[in-house]
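Of the protein chains in this complex, one is absent; all others appear in place.
Our next item is subunit A:
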Amino acid sequence: MEAIREGERQAPAPPTGPRSALARARATRPEQTGATTAAPEEKRPNSLWLDAWNDPMAGAPAYSPCVTSADLAGDGEWRLVVATADKKLKTWNGTTLASEHTLLEVPVGIAAFYAEDHNNPASMKAPSLAVAAGCYVYIYRNLRPFYKFTVPNQTVDAAETVTWERLRDGAIAPVEAFETLSELRDQGAKLTSRSLDLLAIEEGEDVQARRDAFAYGNAPEPLTQQTSVTCVGTIKKRSDDAASPDCVYFGTESGQLYVLHSSGTAVRSVFQLPAAPAFVASTGVLEVDYRIVVACRDGKAYTIKNDEMSGVVVEFESQPVGLCLGGKSMIVGCMNDVVHAYTVRGRKEHSIYMPSNILAMEELVIDRARTSRCLIVALGNDELRVYNGKCLVSTCAMSDRVRGMRFGRVGREDNALALTTRGGSVRVKIMPRSAKLEGSSRAGPPAEQDIPLAVPKKTKLYVEQTQRERLNAIDMHRVFQRDLMRLRYETGKAYLKVMKDGTGPSSSGQDGVNIRLNATIQGLGPLFRLNVELKNCGEKPVMEIPVLVQSSEVYKIPKPIHRCPVLLPGYTYKIEVMIHCVDPNGGADDVHVYVCRAEGGRPHVNAIVKMPMSEFADEPR
């Protein structure tokens, strides 16, 4: 009989050493370009902003370009103006909705500007509003529609015009016109949207009929190509004075930047950019010295300086989501949650890594005894952050996702921030006079450096052992070297045995064959299933491999030999072997699996499977 003490205390389990040592050594940190500054994580008290007004029911869904404030009545009471995504132009006087106009198209941006009108000098007192929508810039004066500026038509390819004219005159059939146009397209000509629409009709049963209908229906109209406005801005014409005339400029889908005369009715100059502008900003005075920076959809920012395209092109890692031009620097927020600051000459100053995606950016300028410029960033984690240079000045939690924001004068308050949120609410926050905008710039090492690591103290024992090591260094080294040689010998011997026997999960691969074997047991007994997985880790396919499963008399194996016709490299082959336990006591023994060679000789690889204890059979076999 056998005494089994289940609670038998076993010896200490082997500590398996610091396994991560290798993993740690393999760590890489790909470099980050440019200067990097981690945003300090600590929260500051929300002291920078005071909540002035919040209207959750304002119904003003709008992005930053569609929010502005202006002294529309000329009475020093600045109105908040929002052109909403549901085609409304709303103005607020204080906290009351002063006016609401319906727009004909979805606005892309608004700008307030002082128009120069020599026929009507009185109009200079209050600014006009420019609302860019579709291919027009609507100009409102005293909140009444005043003028509609149409973006000039694009030049149309001559061959295309001729094709449509001939189609109109009946000289060619729509089929021929279609072919000519498609040839033109393949040659790389810029076609009008009408031609592209025609070319796009290419599926369905009645293709030809639809093409004909489209071609004849459109041919009588003269062929023009319009473009639409993507962004809009203003720049002072002659002097920096607040009420001096402005010029409106805007970018178009076809990659142009138009600067209008201060009357807002005629084009002053046009610049062609390599891509469609997404964001535009300017500094300076148009007739003295100015700079317009355009962030385009190709992930680059181009600069126009004093009526000339400058060679300064800044390329970003990711698409821009916001652009500010303040003082001597240009700040760009990118889609990869980073805010980069560049000098106007295109040299990078610093980067700020945000914890979440950037929703809106706005420049904060305060003219007090000295001008301070900061950056306001609204983040996807509902934070509103203010940065002075690269120092975080304040963090303020918002209850809703910010969509658009504009810093400036609202009502009679000089430093106000108007925000629109995802839910369509409008809020105004004001900055108290006492607000401190100086970020505590901690130059030098981060604060964590001063916190000591919790390293356990070296014990006295350790010191003693070091002493021993120092005294007997030579002897220790010799003994170690001798032991090491012996261990290498022992290991080599054991390794050789492993190679010779072909044991182990994969064959040693001296003859170019490297087969990995993995055997697992399923079942409770007396019937077991042995799953043998074979994987050829070598380079060449191996043909005709016999797989042999062998055991003592405890088990009965109905089909001990399996033949694997071919093992292709990299694929796993599965063989299932049924094993019966015929021992009446349900004993357990080892089962050997051999992966043999077709030509005989020692096996490629073999494995010993330790079988579990078997359950008893229901009826004796």
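Some notes on this structure:
The rule is simple: a residue touches a chain if its C-beta (ideal position, glycine included) is under 8 Å from a C-beta of that chain, and two chains touch if they have at least 3 such contacts; residues count from 1.
Note that contacts and distances are computed from a predicted model.
Considering only "Bardet-biedl syndrome 8", "Centromere protein L", "Signal peptidase complex subunit 3" or "Growth hormone-regulated TBC protein 1", the record for the omitted chain gives "Bardet-biedl syndrome 8", by its UniProt protein name. Checked against the full complex, the candidates A:P145, A:P222, A:G492 or A:P541 give a single residue touching the omitted chain, namely A:G492.
The omitted chain makes contact with subunit A at the following residues, 1-24, 26-30, 299, 317-319, 335-337, 453-456, 459, 461-462, 465-466, 468-469, 472, 475-477, 479-480, 483-484, 486-488, 490-492, 494-495, 498, 503-505, 516-522, 524, 535, 537, 585-586, 607, 609-610, 612-613, 615-616.
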